[in-house]
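Right, I'll just put the structure down here and ask away after.
With one protein chain held back, the other chains of the complex are shown just where they sit.
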Amino acid sequence: MKVISPESYLFPGDEEAMEAINKIPQLSKVLAFISKNSIEKFYSIIFSSSYIKLTSANAPKLYHFYEEAAEAFGLDQLPEIYLRRGYQYKTDVVGIDNPMILINTSVLEDIPEEMLRVFLASDIAGIKAGHNKMNFIRLLCDNFADSLPIPKQVLTVPLLMWSKQKYYSYDRARMMYSHDKDMVLRLIGYGEAPPDIMERVTPDERIQQGMEFLEIDGVQSIAKSILTMSEAKPWNSMRVIEFNNWIESGMYKIGLEERI
Amino acid sequence: MINYHENGIKASDYEYSGDREALIALKKIPVIDKLLSAYLDFTIKSGMFVQVQQNCFRVTKETYPRVYELYQICLNRLNMKQEPSLYIDLNYEYNAYATGIGSPFIVVNSSMVDDCTDGELMALMGHELGHINSSHVLYHNLARNLMVLLTSHLKALAPLISTGTVFALFDWQRKSEYTADRAGMIAAGGLQPSVDLMLRLMGKGEVQKYVDLSLDTAMKQYQDFNISKDSFIGKFLYVTQTAAMGHPWSIQRIKALSDWSKTENYAGVVSEIQRLESAEG
Partner (left out) sequence: MQKILYGIDSSEYRHQADIAAQNLVEKAVPLAKIGEALEEFEHKYQDEIIFRGSHVKLNHHNAPEVMAIWDKAMEIMDTYADVEIFSHRNYSYRMSVGGIKKPFISIPDTIIRNFSETQWLFLFGQMLTMINGRMLKLFAIARNFEKFMSLFPVIGDALKAPLGQWRRKSQLTIDRGGLLCCQDYDCAMRYLTILSGISPSSVSSVDLSARMQQLVDAQSESKETAVAIGHFNQTLFSSRSAWSNERFIELYNWHESGEYAKIIRKHT
């Protein structure tokens, strides 16, 4: 099988943003240079001193999950992986040419193994697609956009929108990797209720809740838009609907056929 | 119930070099010792102590015997003159602190009581007792609150206090953490529980099914840490970041403990404790 190409899983808005960035001449090289000599060095010191570094020696099974994902997505160099204490099921990625992944302990403690490999694979997919470049641009804008001669929102608003769209891409990447629609749906919003309850929430129920959310209309929909704008992540209900629509549209099958 | 021995170990037997000297120098500044001591004592009593006393769980022999027994061992191994009150606070984060100027007390977060082994918990409680035993608490509070004080209530004093003094205070605070780590190691009865505690704080969690953690793992990571700051920018970032930190880098703390465990100083302290414990039968 061929590697999973970013085109097969990137959400359109995400893909457009990545293309726009890549079109600017030399920008990628400049960003990589700045990142290498600033945040990568900075976080390398902090992470190696304050969090636990996971390697093939001390975490062979976990490391293997990442190796499998890197092979599937065509990522040549594995990122450095660190573990930190955290209650939310999340990971963070920093750095461009030498990315570092930070995993919360609850991810390893609670997510069952077969789901864990898929959960972790989305970071690899994001790195391959160039998300870390966008994350870095966002970091720079949040910290330095005030000093530019244009309103900060001109940059920060589209970047905020992109940062939500990348989750739609993650869901698609997980599907391309696992081929298990139910599992991907269960991973969306994993942890909002304990596993035995989430197991009983059927895909149809999740889609139904998503539809109810979409159908919020009238004045309430204005409030919905305002709240949506200010959230760092998309609503789980939105993710479920977007993912389901993508499956129903046949785009997943096309991506799968191209891979074979 | 403490069991203080006049001839038993003292804080000076295990304090990190530079800690005591720096503290003596700080104590010579009259404003800090007298005026700020009274101010901070009042602030802590009327603020944090009320919160802790009213909202947290006080550990005693009667209310929570398991933890109290471990606490007793720590008190005796460190030959404490007083028994600070011990409280548990409901919180997910791994944290504990010692505070209070006239009447110090210790607060440990509930997640640590639940997740730590007995040895790790003793290393933690011993660490906090170490701060009290070495009279760190006043100056820790000072370091924590200094910047706030200088820009608010004590603005008039700000020109008298140089940047050098502030960074010297933070440098001392980092040294005091090494002292407290040693106290924790003594209280826990060995190196391994202290290393396990540090690894837990760094993110060990309950991930044994995936991650195998040991002192060797930590030492390998220490080498990575040294490499990460082995460039001009790395050194610059390391120095600037470290300067305003109240704690040393976690991996450095493990290295420091490991090194100290091999010294005659440590062997002497352990031998003295064992002698007293045997004498008590």
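Order of writing sets the labels: A and B. Residues in every chain begin at 1.
The rule is short, and it goes like this: a residue touches a chain if its C-beta (ideal position, glycine included) is under 8 Å from a C-beta of that chain, and two chains touch if they have at least 3 such contacts.
The shown structure was predicted, so the numbers you read here are calculated from the model rather than taken from an experiment.
J.: Please provide the labels of all shown chains that the missing chain touches.
T.: A, B
J.: Out of A:Glu16, A:Glu71, A:Glu192 or A:Glu258, point to the residue that touches the absent chain in the complete complex.
T.: A:Glu192
J.: Can you work out which residue in B:Tyr14, B:Phe49, B:Tyr238 or B:Trp260 touches the chain that's missing from view?
T.: In the complete complex, the chain left out is touched by residue B:Phe49.
J.: Kindly state which of the options B:Ile9, B:Val113 or B:Val211 is in contact with the chain not pictured.
T.: Answering carefully, the residue with contact to the hidden chain is B:Val113.
J.: Which is it among A:Tyr43, A:Tyr177, A:Trp235 or A:Tyr252 that touches the chain not included here?
T.: A:Trp235
J.: Go through chain B and note every residue touching the omitted chain.
T.: Residues touching the hidden chain, for chain B, are 41-42, 45-47, 49-51, 53-58, 60, 62-66, 87-90, 92, 110-111, 113-114.
J.: Tell me which stretches of chain A touch the chain missing from the display.
T.: 87-89, 189, 191-194, 197-198, 200-201, 205, 209, 212-213, 216, 219-220, 223-224, 227-228, 235-238
As a convention for this text, only the chains that are shown with their structure count from here on.
J.: At what distance in angstrom does the C-alpha mean of chain B lie from that of chain A?
T.: 38
J.: Under the touch definition given earlier, write down the residues of chain B that touch chain A in their complex.
T.: 92-94, 199, 201-207, 209-214, 217, 220-221, 224-225, 228-229, 231, 233-234, 237-238, 241, 249-252
J.: Going by the contact rule at the top, pick out the chain A residues touching chain B in the complex.
T.: By the definition above, chain A touches chain B via 37-38, 41-42, 44-46, 48-55, 57-59, 61-62, 82-85, 87, 105-106, 108-109.
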